[in-house]
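For this view, one protein chain was removed and the others were kept in their places.
Let's look at chain A:
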Amino acid sequence: MSATTSPLPRIRISGRSFLALTLTPEAPLEDWLSALDHQIARSAGFFAGKPIILDLGMLDAETQHLADLLPALKERGIRVMGIEGGDRTWPALADWEWPENFAGGRASAEIAIPEDDVPEAPGPRTLILENPIRSGQQVVWPDGDVIILGSVASGAEVSAGGSIHVYGPLRGRAIAGIGGNGEARIFTRALEAELVAIDGFYATAEEMNADQTSKPAQVALSGETLTFLPLT
(Lines give C-alpha, C1' and ligand atoms only; values in the text may rest on other atoms or scores of the structure.)
Protein backbone atom coordinates (compact mmCIF):
# COMPACT_ATOMS: atom_id res chain seq x y z
CA MET A 1 0.00 0.00 0.00
CA SER A 2 1.53 3.10 -1.07
CA ALA A 3 1.11 6.19 0.89
CA THR A 4 -0.41 8.91 -1.12
CA THR A 5 0.59 12.23 0.04
CA SER A 6 -2.08 14.74 -0.56
CA PRO A 7 -1.09 18.28 0.03
CA LEU A 8 -2.13 19.72 3.38
CA PRO A 9 -5.09 22.02 3.07
CA ARG A 10 -4.18 25.57 2.95
CA ILE A 11 -5.07 27.56 6.00
CA ARG A 12 -7.04 30.55 5.04
CA ILE A 13 -6.50 33.51 7.22
CA SER A 14 -8.15 36.76 6.80
CA GLY A 15 -8.36 39.69 9.10
CA ARG A 16 -11.43 40.77 10.94
CA SER A 17 -11.55 43.38 13.56
CA PHE A 18 -14.04 43.65 16.35
CA LEU A 19 -14.16 46.56 18.59
CA ALA A 20 -13.47 45.21 22.04
CA LEU A 21 -15.18 47.20 24.72
CA THR A 22 -13.19 48.10 27.78
CA LEU A 23 -15.14 48.22 31.01
CA THR A 24 -13.49 50.16 33.81
CA PRO A 25 -15.17 49.48 37.14
CA GLU A 26 -14.83 51.95 39.94
CA ALA A 27 -15.16 51.48 43.68
CA PRO A 28 -17.51 51.04 45.41
CA LEU A 29 -18.31 48.07 43.21
CA GLU A 30 -21.87 47.64 44.47
CA ASP A 31 -22.79 51.07 43.22
CA TRP A 32 -20.96 50.52 39.98
CA LEU A 33 -22.78 47.22 39.41
CA SER A 34 -26.13 48.77 40.05
CA ALA A 35 -25.29 51.56 37.63
CA LEU A 36 -24.35 48.87 35.14
CA ASP A 37 -27.66 47.12 35.69
CA HIS A 38 -29.42 50.37 35.10
CA GLN A 39 -27.52 50.82 31.85
CA ILE A 40 -28.26 47.27 30.74
CA ALA A 41 -31.93 47.77 31.48
CA ARG A 42 -31.99 50.81 29.23
CA SER A 43 -30.10 49.21 26.35
CA ALA A 44 -30.84 45.54 26.45
CA GLY A 45 -28.46 43.39 24.42
CA PHE A 46 -25.78 46.00 24.12
CA PHE A 47 -23.15 43.79 25.72
CA ALA A 48 -24.47 40.56 24.22
CA GLY A 49 -21.87 38.87 22.03
CA LYS A 50 -19.38 41.67 22.40
CA PRO A 51 -15.82 41.05 23.47
CA ILE A 52 -15.13 42.84 26.69
CA ILE A 53 -11.81 43.80 28.23
CA LEU A 54 -11.98 44.38 31.95
CA ASP A 55 -9.74 47.20 33.09
CA LEU A 56 -8.97 47.02 36.80
CA GLY A 57 -6.84 50.14 36.63
CA MET A 58 -9.13 52.14 38.87
CA LEU A 59 -9.34 49.48 41.57
CA ASP A 60 -6.80 48.19 44.03
CA ALA A 61 -6.17 44.97 45.96
CA GLU A 62 -8.26 46.17 48.89
CA THR A 63 -11.40 47.00 46.91
CA GLN A 64 -14.39 45.49 48.60
CA HIS A 65 -16.22 42.66 46.84
CA LEU A 66 -13.49 42.54 44.21
CA ALA A 67 -13.52 38.73 44.20
CA ASP A 68 -17.20 38.73 43.18
CA LEU A 69 -16.78 41.14 40.30
CA LEU A 70 -16.00 38.63 37.56
CA PRO A 71 -18.81 36.23 38.52
CA ALA A 72 -21.15 39.22 38.74
CA LEU A 73 -20.27 40.22 35.18
CA LYS A 74 -20.71 36.65 33.91
CA GLU A 75 -24.09 36.56 35.54
CA ARG A 76 -25.05 39.59 33.49
CA GLY A 77 -23.98 37.87 30.28
CA ILE A 78 -20.83 39.94 29.88
CA ARG A 79 -18.01 37.88 28.34
CA VAL A 80 -14.70 39.02 29.64
CA MET A 81 -11.98 38.03 27.18
CA GLY A 82 -9.14 39.96 28.72
CA ILE A 83 -8.15 41.66 31.89
CA GLU A 84 -5.99 44.71 32.09
CA GLY A 85 -4.63 46.64 34.98
CA GLY A 86 -4.69 45.12 38.40
CA ASP A 87 -2.42 42.30 39.34
CA ARG A 88 -3.18 38.63 39.37
CA THR A 89 -1.31 38.25 42.65
CA TRP A 90 -4.06 40.22 44.44
CA PRO A 91 -5.56 37.70 46.86
CA ALA A 92 -9.11 38.61 45.88
CA LEU A 93 -8.41 37.52 42.31
CA ALA A 94 -7.04 34.09 43.28
CA ASP A 95 -10.13 32.25 42.08
CA TRP A 96 -10.54 34.14 38.83
CA GLU A 97 -10.10 32.38 35.52
CA TRP A 98 -7.62 34.78 34.05
CA PRO A 99 -7.85 34.87 30.27
CA GLU A 100 -4.69 35.20 28.22
CA ASN A 101 -3.78 38.78 27.64
CA PHE A 102 -4.01 40.31 24.25
CA ALA A 103 -1.07 42.11 22.90
CA GLY A 104 -1.42 45.48 21.35
CA GLY A 105 -4.69 47.17 21.02
CA ARG A 106 -5.36 50.78 20.46
CA ALA A 107 -7.55 52.77 22.76
CA SER A 108 -10.47 54.35 21.04
CA ALA A 109 -12.85 56.95 22.22
CA GLU A 110 -15.40 56.40 24.93
CA ILE A 111 -18.40 54.71 23.49
CA ALA A 112 -21.84 56.06 23.95
CA ILE A 113 -24.23 53.30 24.81
CA PRO A 114 -27.29 53.45 22.61
CA GLU A 115 -30.49 53.68 24.58
CA ASP A 116 -33.44 51.57 23.64
CA ASP A 117 -36.67 53.32 23.14
CA VAL A 118 -37.81 53.21 26.72
CA PRO A 119 -41.50 52.42 26.63
CA GLU A 120 -43.51 55.37 27.76
CA ALA A 121 -44.29 54.95 31.44
CA PRO A 122 -47.98 54.20 31.76
CA GLY A 123 -49.85 57.32 32.70
CA PRO A 124 -51.51 57.67 36.07
CA ARG A 125 -54.13 55.05 36.59
CA THR A 126 -57.22 55.45 38.69
CA LEU A 127 -58.52 52.93 41.17
CA ILE A 128 -62.26 52.91 41.64
CA LEU A 129 -63.65 51.17 44.71
CA GLU A 130 -67.37 50.60 44.89
CA ASN A 131 -67.53 49.21 48.41
CA PRO A 132 -67.07 51.05 51.68
CA ILE A 133 -63.60 50.79 53.20
CA ARG A 134 -63.97 49.15 56.60
CA SER A 135 -62.06 49.81 59.78
CA GLY A 136 -58.64 48.17 59.59
CA GLN A 137 -58.62 47.95 55.79
CA GLN A 138 -55.74 49.58 54.02
CA VAL A 139 -55.80 50.70 50.40
CA VAL A 140 -52.45 51.63 48.87
CA TRP A 141 -52.43 52.88 45.28
CA PRO A 142 -49.15 54.57 44.34
CA ASP A 143 -50.07 54.78 40.64
CA GLY A 144 -52.65 57.51 40.68
CA ASP A 145 -55.99 58.61 42.07
CA VAL A 146 -58.31 56.58 44.22
CA ILE A 147 -62.05 57.05 43.95
CA ILE A 148 -64.19 55.55 46.67
CA LEU A 149 -67.91 55.53 46.07
CA GLY A 150 -68.76 54.57 49.65
CA SER A 151 -67.38 55.66 52.97
CA VAL A 152 -63.99 55.29 54.60
CA ALA A 153 -64.54 54.07 58.15
CA SER A 154 -62.73 55.14 61.29
CA GLY A 155 -59.57 53.05 61.47
CA ALA A 156 -59.36 52.54 57.69
CA GLU A 157 -56.52 54.02 55.66
CA VAL A 158 -56.38 55.05 52.01
CA SER A 159 -53.03 56.02 50.46
CA ALA A 160 -52.69 57.23 46.88
CA GLY A 161 -49.94 58.57 44.68
CA GLY A 162 -52.48 61.04 43.32
CA SER A 163 -55.66 62.48 44.75
CA ILE A 164 -58.28 60.74 46.87
CA HIS A 165 -61.97 61.19 46.17
CA VAL A 166 -64.45 59.87 48.71
CA TYR A 167 -68.10 60.15 47.76
CA GLY A 168 -69.26 58.99 51.17
CA PRO A 169 -68.09 60.27 54.54
CA LEU A 170 -64.34 60.16 55.15
CA ARG A 171 -63.97 58.99 58.73
CA GLY A 172 -60.59 57.24 58.56
CA ARG A 173 -57.26 58.31 57.19
CA ALA A 174 -56.58 59.69 53.72
CA ILE A 175 -52.98 60.02 52.62
CA ALA A 176 -52.61 61.54 49.17
CA GLY A 177 -49.56 62.28 47.03
CA ILE A 178 -47.46 59.55 48.61
CA GLY A 179 -44.80 59.62 45.91
CA GLY A 180 -44.02 63.26 46.69
CA ASN A 181 -46.88 64.76 44.73
CA GLY A 182 -47.77 68.04 46.42
CA GLU A 183 -50.42 68.76 43.80
CA ALA A 184 -52.60 65.91 45.03
CA ARG A 185 -55.82 66.72 46.85
CA ILE A 186 -58.39 65.01 48.99
CA PHE A 187 -62.09 65.40 48.29
CA THR A 188 -64.96 64.12 50.36
CA ARG A 189 -68.69 64.61 50.71
CA ALA A 190 -68.36 64.65 54.52
CA LEU A 191 -65.09 65.47 56.22
CA GLU A 192 -64.85 63.53 59.48
CA ALA A 193 -61.33 62.24 58.93
CA GLU A 194 -59.02 61.05 61.68
CA LEU A 195 -56.04 62.19 59.68
CA VAL A 196 -55.39 63.67 56.26
CA ALA A 197 -51.98 64.01 54.64
CA ILE A 198 -50.62 65.29 51.34
CA ASP A 199 -47.01 64.70 50.36
CA GLY A 200 -46.08 63.97 53.97
CA PHE A 201 -47.74 67.01 55.54
CA TYR A 202 -50.50 65.86 57.83
CA ALA A 203 -53.26 67.10 60.12
CA THR A 204 -55.07 65.11 62.78
CA ALA A 205 -58.79 65.46 63.43
CA GLU A 206 -58.05 67.74 66.31
CA GLU A 207 -56.12 70.16 64.14
CA MET A 208 -58.93 70.49 61.64
CA ASN A 209 -61.46 73.27 61.66
CA ALA A 210 -64.56 72.12 63.53
CA ASP A 211 -66.77 74.25 61.25
CA GLN A 212 -66.07 71.92 58.38
CA THR A 213 -66.82 68.71 60.21
CA SER A 214 -69.23 66.49 58.30
CA LYS A 215 -69.39 68.96 55.41
CA PRO A 216 -68.23 68.50 51.82
CA ALA A 217 -64.61 69.60 51.68
CA GLN A 218 -61.39 69.45 49.79
CA VAL A 219 -57.91 69.42 51.22
CA ALA A 220 -54.96 70.84 49.29
CA LEU A 221 -51.38 71.61 50.10
CA SER A 222 -50.23 75.18 49.78
CA GLY A 223 -46.62 75.62 50.63
CA GLU A 224 -46.17 73.57 53.75
CA THR A 225 -49.67 73.87 55.16
CA LEU A 226 -52.79 71.90 54.44
CA THR A 227 -55.73 74.05 53.50
CA PHE A 228 -59.30 72.95 53.98
CA LEU A 229 -61.78 74.41 51.56
CA PRO A 230 -65.50 73.90 51.42
CA LEU A 231 -66.66 71.96 48.40
CA THR A 232 -69.72 73.53 46.96
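Heads up, the rule we're going with is that a residue touches a chain if its C-beta (ideal position, glycine included) is under 8 Å from a C-beta of that chain, and two chains touch if they have at least 3 such contacts; residues count from 1.
Quick note on the criterion: contacts and distances are computed from a predicted model.
A chain of the complex is left out here; the name its UniProt entry carries, from "Septum site-determining protein MinD", "Thiazole synthase", "Ring-1,2-phenylacetyl-CoA epoxidase subunit PaaB" or "Monosaccharide ABC transporter ATP-binding protein (CUT2 family)", is "Septum site-determining protein MinD".
Of the options A:56, A:93, A:156 or A:217, the residue whose C-beta touches the omitted chain is A:156. When the full complex is taken into account, the listed residue touching the unshown chain is A:135, out of A:64, A:101 or A:135. For the chain left out of this panel, the touching residue among A:43, A:64, A:204 or A:227 is A:204. In the full complex, chain A makes contact with the omitted chain through residues 135-138, 154-157, 194-195, 202, 204-206.
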